[in-house]
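A selection of the complex's chains, in situ.
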Amino acid sequence: MRILVVNPNSTRHMTETIGAAARRVASPGTEIIAVNPADGPPAIQGFYDEAMCVPGLLDIIRRTAGFDGVVIACFDDTGLDAARCLTDRPVIGIGEAAYHMASMLSNKFSVVTTLARSVPALEHNLIRYGLAARCARVRASDVPVLELERPGSQARARIGNEVARAITEDKAEAIVLGCAGMADFAASLSAEHGLPVIDGVVSAIAMCEAMIRLDLRTSRLGGYTPPDAAAPGVARIATT
Amino acid sequence: MRILVVNPNSTRHMTETIGAAARRVASPGTEIIAVNPADGPPAIQGFYDEAMCVPGLLDIIRRTAGFDGVVIACFDDTGLDAARCLTDRPVIGIGEAAYHMASMLSNKFSVVTTLARSVPALEHNLIRYGLAARCARVRASDVPVLELERPGSQARARIGNEVARAITEDKAEAIVLGCAGMADFAASLSAEHGLPVIDGVVSAIAMCEAMIRLDLRTSRLGGYTPPDAAAPGVARIATT
Amino acid sequence: MRILVVNPNSTRHMTETIGAAARRVASPGTEIIAVNPADGPPAIQGFYDEAMCVPGLLDIIRRTAGFDGVVIACFDDTGLDAARCLTDRPVIGIGEAAYHMASMLSNKFSVVTTLARSVPALEHNLIRYGLAARCARVRASDVPVLELERPGSQARARIGNEVARAITEDKAEAIVLGCAGMADFAASLSAEHGLPVIDGVVSAIAMCEAMIRLDLRTSRLGGYTPPDAAAPGVARIATT
């Protein structure tokens, strides 16, 4: 099976890291196509960046032929609803995948994300998905996205600090890492703090594979009805 | 004062109708600048159209100098959060304006919108705003946006039919018209059915004027923190 | 247009302050009629005071002829539903006006009110309006209502202290001042703390003007059906 993994920001290096993480957990025989738009924000930090990267993301989905599922690799689940209008294949956001998994492994989880400006977008998603009641708190670590991969940054220490506070103050039973760039910290944070630490990228890949294997499709009724042929770019939808 | 009214779809005729409605209710001395993006969807019907028109909408806000407030004239409140990151002036969506007004005129209201595919987007907004509990039901009239202005269409009859059902079945005490193109029906539907019928365009203009008069500004903290200077297009923000 | 502003408590000095604040933001041509009942509680601090002032408030509305809208100038929105049964003109509470405005300027706001005993009444209102999810926290400053205007009181300092904590602890993006008597602090607190600080009195005046300009009326269906002619005092309703 072929899974299209779209990193909606334009930082190629981050796409490669995401693609590598995806391939590590993909089943044998699953092909991961990791791409990003040529233009658009270098990192997605808040509502503005989110909005600006969506057309590029949708363009990639429209122009790509032959995928069996799509993963949107930004923790804000940027453009998720719009993408679902373009294909009946499963389209999974890394945020929602992590939240749903955390809900089946714990009574309550906390999210540790990057900057305070990103918190409301995640809270909105949790409310929409229905999972706000399962989330004890969305915590900002004050680590900018592009700092996550910089050698010598205090990223991991600051994130670990928020994990510790989530256990003590929020009574969180699991942690969701709130940025695609935090994937590499999951295993060691889990070992160190003694609770499940869930990364969205690998969660979404596994969830998407599961749906493809079951031949589950995105609904074509109601909100995900395909756009009119006259809508911009729609004529260019590749046959999937 | 100057209010920038952005119709996020690209149908110039609709922009003119919206601008005219806005000018009819604006206070003396209020200048209405009604614009639309050159490109983008001709009508916004569902998540895909919504996403595709946002960069054009944001571009207009960035390039326009000297406004005191912004009204986003699509009932989905398209791009509202992103737009608020670009300016500290009030930015009001026509959907939210109508919902908030309806909440102060009735115990419970119903929304009558265009197509079934638009319903989930409106329901999501209501949940996010906190006003879902005030809304009895979002009803689709099955009238496409561009049909609303077509002479001889059954648009008004179908909408009136849903208003009648909202009163009987939903026990709605007020009606919100769920599309910028329905503004002209509000007064006659209200007279005919004997309850407040609220149009978003005029509600948003009046709400925006009210905020400007009070010198209320959009928060710069948390989710509406301005984007980094490096984000696409940000260098081009006009001084407001 | 004529707006009837009822201060439901019997402290004349406070009515004058409220009337002055209302007149400062009213449009040219808007007449503000600021009144209070002759009897009743000198300040409204909690459920008991609230209940005791309602008949006086309703009596004023019934006996006043020729208004275009009503503002109830107590932050508890005392008697709001009952007042709406008496007239089809807009009736706006200063609490609700402030909450609705704050919801369009921020993702999340906190309220700073007077005494702890008033907090549950405000929380009940927020739940009823649907806006509890938008409010991070209702904070008591422990400043009694009548202390707010006393020269030399610590009122402003204590309120400012709660504003600061709301930003840090609640991640509030805006502040709503939870008492009609706090109106004069709004501008300086906003400047000092760098976020919108919203006063209910001016919010309600502007909201009421907006509705009057749009000719929006209170629903006569369902819960706001006018009382039977036989109900006490109803025969005395002035023609509006």
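Chains: A, B and C, in written order; residue numbering restarts at 1 for each.
Methods note: contacts are C-beta pairs under 8 Å (C-beta built on N, C-alpha and C of every residue); 3 or more make two chains touch, one makes a residue touch a chain.
All figures in this text were calculated on a predicted structure; none of them were measured in a lab.
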Where 3 copies are displayed, count of copies in the complete assembly: 6
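By our rule, only the chains that are shown with their structure count from here on.
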Superposing rotation of subunit B relative to subunit C, computed on C-alpha atoms, to nearest 5°: 180
Per-chain Cα centre nearest the global Cα centre, belonging to chain: B
Computed distance of Cα centres, subunit C from subunit B, in Å: 27
Subunit C: positions in contact with at least two other chains: 107-108, 133, 171
Complex interface listing, subunit C residues touching subunit B: 25, 27, 90, 92, 96-97, 100-101, 103-108, 129-134, 167, 171-174, 194-196, 198, 202-203, 206-207, 209-211, 213-214, 216-224
Subunit B-facing residues of subunit A, complex: 39-42, 45-52, 54-55, 58, 79, 81-82, 84-86, 116-117, 119-121, 124, 127-128, 222-225, 227-228, 230-234
Residues of subunit A touching subunit C in the complex: 116, 119-120, 123-124, 127
